[in-house]
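For this view, one protein chain was removed and the others were kept in their places.
Chain nomenclature is as follows: A and B, assigned in order of appearance, with residue numbering initiated at 1 for each chain independently.
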Amino acid sequence: MSAPTGTKVPPTVKGRADLALNDEFLRKAVKFTTERLRNGKHAATAEHGNWEEWRERGRQIRLHTIAHLDYYLNLFADNARANGVHVHFASTAAEAVKVSLAIAKQVKAKSVVKSKSMVTEELHLNHALEGLGIEAIETDLGEYIIQLAGETPSHIIIPAIHKNRFQIAELLSKEAGETLEADTTILAGFVRKKLREKFLEADIGMTGCNFAIAETGSMVLFENEGNARMVTTVPKTQITLMGMERIIPSWSDLEVMATLLPRSATGQKLTMYMSGITGPRRDVDADGPDEMHIIIVDNGRSNQLGDPEFQELLNCIRCGACLNACPVYRHIGGHAYGGTYSGPIGAVLTPALQKNVGDWDDIANASSLCGACYEACPVKIPLHEMLIYLRRRKQEGGHRDLAEAGGMKGFSAIMGNSGRFKGVVKLGKLGQRLVSRNGEIRLKLGPLKGWNSYRVTPSLPKQSFRDKWGTLEEELRHGLNELSPDARSRMEQLVRSREQDGGGHGHG
Amino acid sequence: MAEQTHEQWLEELATDSRRKQEAFMNDIAHKLKRPRVLEKPVHPFRGAPDFWQEYEWTLEERTQRFTANFHSNGGHVSHLSTMDEAKQFIKEKATELGARYIIRQNQPELAEMKLEEALPNVSLSVWNSNENENWKARAAEADFGVVVADYAAAYTSSIAVLSGKDKGRSVSLLPTVLIVIIPLERLKTKLGEILIPLDEAGRESLPAGIHFISGPSRSSDIENDLTIGVHGPGVVYALLVG
């Protein structure tokens, strides 16, 4: 689904990752761009200062809104309607597609210009529109490029991160009917001219929604190119698709989101354009849509509500910072994840939205649990912990890998008892005699195959620590130094404070 | 069966939508394992942190920071004392760049400038000044769009333009070059000083389009290589006047 049409896509993350790992250009391109974005974010957050306080504020606003989502979403819908917007609710992707198509048919649309929207990717809406003979044109430069290539976005912010300018020049030349030089300015210039015509003749403008403001029924879009402004200014009909969790209470809260989102996404203080749209054009206005529809989409989102381990997923503001921070994403790119959303957020969101943990076989395994995603997240979603919860649910739900389950049973049998642990270490020392040379094991067989394809394994030493302990303790019993009075009093103080208030240290 | 009118069709959708809305909200409450929240909840974390609310720059700092930020975003800034100097600036730029079509908002500050007289060889149109014109097409063909900003924020170098009968969204979007006049008294320190008043004004007072513009249209979608002027204006002049 995400590779060029006609190519066979491996069914697992591991298989798709292997393809990506063997694509030298892809790896370089993804590394280069994510590194730049990551450095940009570091610089922007450091310059702004107090980043932890802003993150915490952003998290609190999102937590509050989601905890009262029925109130705020209802308020938003009522206010948007009062602004003259036609509001629709879609529980499933199919329902959202149905409403979109009904509107397109009613206004006899021939073409739809779209600005970037991950929700429409979720719905595969372009495909559905084309089924009715309606041309759907992506107008974000990156989205336009991958649409021409017949692909899907591989990064939430930089959708064509995996293409180089020669590949892009080839795609655009085909569209232009002449050979375009692989020069960014020339290529972008061609797209500007080509899409200008499309904007002016389109019947429908279709957008996503970064934030929806409950108290005034407004929807807010962040962008750099101006295509979202085009789409919401020029065509007669506007359709906005928004995830039901995009809500924030007020414009005051938007200041916090506007502080967090661009800095986290691209390292910008603010995107070149931030637009708040409150209803269709007023009667006296000479531009803006005559008719505006907002389709509020659930499509699995509400399943996270009331789930203490996953509700915070709905706090996501779709900035892509976790992708840029993720060392796994950097090596395999977005398509390897196999869903609409990629990177750490995709690894959790995709199975969570679809509630089919078993089918998303290995997606949760594509993480070393390093926590870089959590550290990068502007609203502090603990993605690295959610990945563990997913793995637990998968195996508790009976979707276990038999070899792994057997291994884990063995693990608990050995590690549940120190005598058995000691015995196994001893057995290991005996067993390794067959394969160990000069203190190293280089064998690429059985469980060591993957590991030893990149590494050498050290052999077990003759004596384990517990074998040595007796002698060591005996030796140290003599000539022990004195603990400094300072350290002693600090230690005593710590023990006391634990007894008093249960106060600890470290992380939460 | 009689042909359904567009209004009837919309009404049908609206009825559907209201029914669905109830079900949607009840489902949320059910999943959150509590009754529906119908009263406005206490929101203890509204808006930016306290230390930020108090953050403010002097006019001089605001001017400097706006200029620096706008430059780094690829825009141009000029400091001018009077609207007359702004008029001269536009005249010179129009000559320098060979502008043939200019569109301006129908704002009194711009009317007083009498740009028409200063640029006799330019076809200058005034947004929405008569009913039978295709104004979007006029804006699309324009070399320059001229607008007066409603507000600006120095911290992010963002210019706010609000839509209305006399202020088209297209004028700041479709022309090749955008010229924005910012009266200095409208230059604030931070975004919040523009956003919070929108809450205070309330839904019914908001225009259809509120746009913040922080520089020229740009994209880094091709090999992360910065391109200016992808869809919106590629050249933006901010004229700080006062």
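Basically, a contact is a pair of C-beta atoms (placed from the backbone, for glycine too) under 8 Å apart; a residue touches a chain by one contact, two chains touch by 3 or more.
Note that contacts and distances are computed from a predicted model.
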Out of "Phosphonate C-P lyase system protein PhnK", "Carbohydrate ABC transporter membrane protein 2 (CUT1 family)", "Transport permease protein" or "L-lactate dehydrogenase complex protein LldE", flag the one the UniProt entry gives for the chain missing from this complex.
"L-lactate dehydrogenase complex protein LldE"
Chains still shown that are in contact with the chain withheld from the display
A
Hey, which of A:110, A:193 or A:498 is the one touching the hidden chain?
A:498
Among A:11, A:131, A:150 or A:428, residue touching the chain not depicted
A:428
Which parts of subunit A face the unshown chain closely enough to count as touching?
13-14, 17-18, 21, 27, 327-328, 331-332, 362, 365-372, 374-375, 388, 390-396, 404-405, 408-409, 411-418, 421, 425, 428, 440, 442, 447, 449-458, 460-461, 463-469, 472-473, 476, 480-484, 486-488, 490-492, 494-495, 498, 502-507
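By definition in this document, only the chains that are shown with their structure count from here on.
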Using the average of all C-alpha atoms in each chain as its centre, how far is it in Å between subunit A and subunit B?
30
Could you please specify the touching residues of subunit A with respect to subunit B in the complex?
29, 32-33, 36, 50, 53-54, 57, 60-61, 64, 67-71, 73-74, 77, 79, 81-83, 86-89, 91, 99, 102, 106, 139-142, 145, 158-160, 164-165, 168, 184-185, 187-188, 191-192, 195-196, 199-200, 215-218, 224-227, 229-230, 232-234, 244, 249-256, 258-259, 266, 269-282, 284-288, 296, 298, 302-303, 305-306
Within their complex, state which residues of subunit B touch subunit A.
6, 9-10, 13-14, 16-17, 20-21, 23-29, 31-33, 36-41, 43-49, 51-52, 69, 73, 127-128, 135-137, 139-140, 155-158, 163-165, 168-170, 173, 190-192, 195-196, 198-199, 202-203, 206-225, 227, 229-233
